[in-house]
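Of the protein chains in this complex, one is absent; all others appear in place.
Which chain is which? They are A, B and C, in the order written, and residues in each are numbered from 1.
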Amino acid sequence: MALKFKYAAALIPWANPGDRFLRAGYREALPPLQRLKHAASLGVLDGVELMYPAEVNEENVQEVKRILSDTGLALAIVGTPISSERRFANGALTSRDPSVRRTAIDRVKAGMDMCAELGGNQIMFFLGQDGCDYSLEVDYEEAWSWMAESIAEMASHRDDVKICLEYKPFEPRRHIFLNDVGTALHLIDQIDADNVGVVLDTGHALMANETLGESIWLLHRARRLYHFHFNDNYRGWDDDMIVGSIHFMPFVEAVYWLKRIGYSSWISLDLFPYREDPDLAVTESIAYLKRLDEIVDEIGLETITELLHHNDGARTLRVINRHVLGTN
Amino acid sequence: MALKFKYAAALIPWANPGDRFLRAGYREALPPLQRLKHAASLGVLDGVELMYPAEVNEENVQEVKRILSDTGLALAIVGTPISSERRFANGALTSRDPSVRRTAIDRVKAGMDMCAELGGNQIMFFLGQDGCDYSLEVDYEEAWSWMAESIAEMASHRDDVKICLEYKPFEPRRHIFLNDVGTALHLIDQIDADNVGVVLDTGHALMANETLGESIWLLHRARRLYHFHFNDNYRGWDDDMIVGSIHFMPFVEAVYWLKRIGYSSWISLDLFPYREDPDLAVTESIAYLKRLDEIVDEIGLETITELLHHNDGARTLRVINRHVLGTN
Amino acid sequence: MALKFKYAAALIPWANPGDRFLRAGYREALPPLQRLKHAASLGVLDGVELMYPAEVNEENVQEVKRILSDTGLALAIVGTPISSERRFANGALTSRDPSVRRTAIDRVKAGMDMCAELGGNQIMFFLGQDGCDYSLEVDYEEAWSWMAESIAEMASHRDDVKICLEYKPFEPRRHIFLNDVGTALHLIDQIDADNVGVVLDTGHALMANETLGESIWLLHRARRLYHFHFNDNYRGWDDDMIVGSIHFMPFVEAVYWLKRIGYSSWISLDLFPYREDPDLAVTESIAYLKRLDEIVDEIGLETITELLHHNDGARTLRVINRHVLGTN
Partner (left out) sequence: MALKFKYAAALIPWANPGDRFLRAGYREALPPLQRLKHAASLGVLDGVELMYPAEVNEENVQEVKRILSDTGLALAIVGTPISSERRFANGALTSRDPSVRRTAIDRVKAGMDMCAELGGNQIMFFLGQDGCDYSLEVDYEEAWSWMAESIAEMASHRDDVKICLEYKPFEPRRHIFLNDVGTALHLIDQIDADNVGVVLDTGHALMANETLGESIWLLHRARRLYHFHFNDNYRGWDDDMIVGSIHFMPFVEAVYWLKRIGYSSWISLDLFPYREDPDLAVTESIAYLKRLDEIVDEIGLETITELLHHNDGARTLRVINRHVLGTN
């Protein structure tokens, strides 16, 4: 019987996304607990991502548990952001100020505890301020060493919660140290821990000129593909757009490889619908991914695998287009 | 009754495309006249693009006419390349050497005559060597003035043949003067001629961060959309790939706008299938475009126009995905 | 006697720049009038850019005049932003809601009046929300027509204040209609007004793959180069970095062409020093530009013009490097 994916989403669409030109945001935010209830009300999600401490924290944890239980939503992952505060402007894990690094590490550990308290088993963060903008403004020797040490310390905090590193080439820093799948794997190769892996964000991978199926395979081979974010973009920036709004075949490839490796963790959405209907942005993305899942089943994993072995993009495309579009 | 597009292709797929690492090309070329017959044998093309003098010339013109007549293929356009010879390395129309400019102008004029001789009504060229690589290596004042003068002279050669300028941001020069739709229109605004317009190449437009529908509209509004090339790419380079192999919605938008403006000239392919089956590359691209044409008809121009007026990408996507993919 | 440039800056460096990950901004802002005094205190600026109504408005205009007079700073330009409010999220000049377009037009007109009141002669805005993100979410026919009409109406408001359009390929919209130099010139070609031109922002031009010298020349030839913004970036995004922090030769080319055309308006800075010392960001950029100005004088305009005529980037580079770096 075919494995079914579990679908989740981050709650950003209802949290008033903004940008540097409209920092007040493009619409009013729902309060955190209402976002959660609202997400449940869409009826298409199996789980949610919750940010610690902005959306779930020591104060509201019991209420969050109750809502999850009432709505039947599972906790997909806890986000523990360490890139969105002024104190982390020159780096969280790679700041030259040891007290800043301590704050960041402790924040993630507290998020791991919160995750366990909620019955979850994985947390994630991205290192958006741990990078550089200008030439000759960072001592990479120090930075890389602090980054590895900090993550190792987090990993040893508790082994029942997995740490998902979210690599990304740039933004907000013009260059982020943890910038792509190869660098993430090289970093993990140096950390002696079984609970440090990766959340692959398709948008970040497209920015990094990666081929989605290959990145999935490389992470799987290393047993480090822990979590998955879908969104679409124009390849030059992290647009966080509705899945399938730009690309088609790259997402078919991603779904094929997720199924081929027997991926059994969450398929989640990381969307920033600044001007679009946030409910539609989420429901359309989920509907699209579920349809791709079916399409791969309908054509058959074996048939697609056999196509790979012809090394002819035109031949694969003919099969997919005939099935999906009814071309002849 | 809905307008039907006429489909054509350039013959490059059978002409042994190569690159700087494999200048000998990725497979053996068919001789020019065989390319033509072979293209006809696919049974999906209404017309072809022919390069002057490489594929059609004073020597073989009678034979080309006979093949066109025998196969029922129409001549979509004559290409008159002025970027692929060593003498044009520092510019064809903008070379500082007047004899080089003269050679380029005369070449295009001869191509116009050949086009008329073949019963055609439009020629095209792109100005791939008319640009620059390094800072401070070109006097833009001279270059722009020679470019405009040269094109004006070509235009006055005969008014029964239209000149299609093919803009492109870069390659082979790192910066091409005639680099995007706005620049092309600004140049045309300065030339007093009714037979100078544009061939919009979707790959070039994607490289230039253009939105296909908008570029179609801007050219149409100026009555300068003469010819159209489809191909796909990853937005960073002119990959000349099979249509639909990467993008989906941008092509739906393109087809909608072509239909909305009542475009009645050729839809042609400019593909470089280095490693793929060349026949499949062409037939799949045509099948895909014909299916997009149907899809837009099925949904209806008016329905899509109404969607535009909601300014919500999510809503449009829902309609398209439901129709095309059967999402719900 | 060599023409001397006048140097100015926008006050953003002291206005707490932020981004979508740190919307609270990277440091505390100075209040508007203190920004102005602080900018004067650096001792390197001849003028400033003031935003209407955030920095100068009907309430504080007399005080602003006094500070300008006391400090000897000139008003370089008034900015009249129409991309930074929620009401303009789906377009300012191209919104489908006529009352939104009206608000935007009136805002710019009021800014023109304020500019005149301050003794200035030019205003500027960029159309960052007038664009699109998704395929098939905008009716380009309407949008382009409203954009041209709106600007024509502004232009006719008063002819003693020039309107500087600031083109930019994208951000915040993923595609901005007024996206590059060619498109700006094509738009201006359609508006019958003598006071509509362009502010060339080097960062926006680099994003658009333009060659700075060529864009300067094209705007000058059309008599539409009204204002100039310098900043640097990595070519993929509007990083608004210190001038010369990444590129070198492209800026030498820009300065050469500004001098060659006898540019006599302002050289201004549009910098976002999120994490850097804001005073240093400004003073270093000015020092750099003044040195480039001297370098071009030292080598000589004629010498450089003669180099252009050799069409050999290596030869030009040798002359510049020998002079600047002392290579041999």
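Keep this in mind: contacts are C-beta pairs under 8 Å (C-beta built on N, C-alpha and C of every residue); 3 or more make two chains touch, one makes a residue touch a chain.
Everything numeric in this text was worked out from a predicted model, so none of it was measured.
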Among B:84, B:156, B:264 or B:303, residue touching the chain not depicted
B:84
Sort through A:231, A:265 or A:316 and give me the one touching the missing partner chain.
A:316
Which candidate, A:137, A:160, A:192 or A:297, sits in contact with the chain we can't see?
A:137
Missing-chain contacts on subunit C, rising order, are 209, 234-236, 241-242, 244-250, 273, 275-277, 280-281, 284, 287-288, 290-291, 295, 311-315, 317-318, 321, 324-328
Positions on subunit B where the hidden chain makes contact
17-27, 83-86, 89-90, 128-129, 133-135, 170-172, 174, 234, 236-237, 239, 241-242, 245-246, 272, 274-276
Provide the residue numbers of subunit A that touch the chain removed from this figure.
90-91, 96, 132-141, 144, 169-170, 175, 177, 179-186, 189, 208-211, 213-214, 217-218, 221, 249-250, 252-253, 256-257, 304-305, 307-314, 316-317, 320
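Just so we're on the same page, only the chains that are shown with their structure count from here on.
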Among the chains, which has its CA centre at the largest distance from subunit B's?
A
Find the geometric centre of each of subunit A and subunit B from their Cα atoms only, then give the gap between the two centres in Å, rounded to an integer.
39
Whole-Å gap separating subunit B and subunit C, where each centre is the average of the chain's CA atoms:
34
Residues of subunit B engaged with two or more neighbouring chains
209, 249-250, 311-314, 317
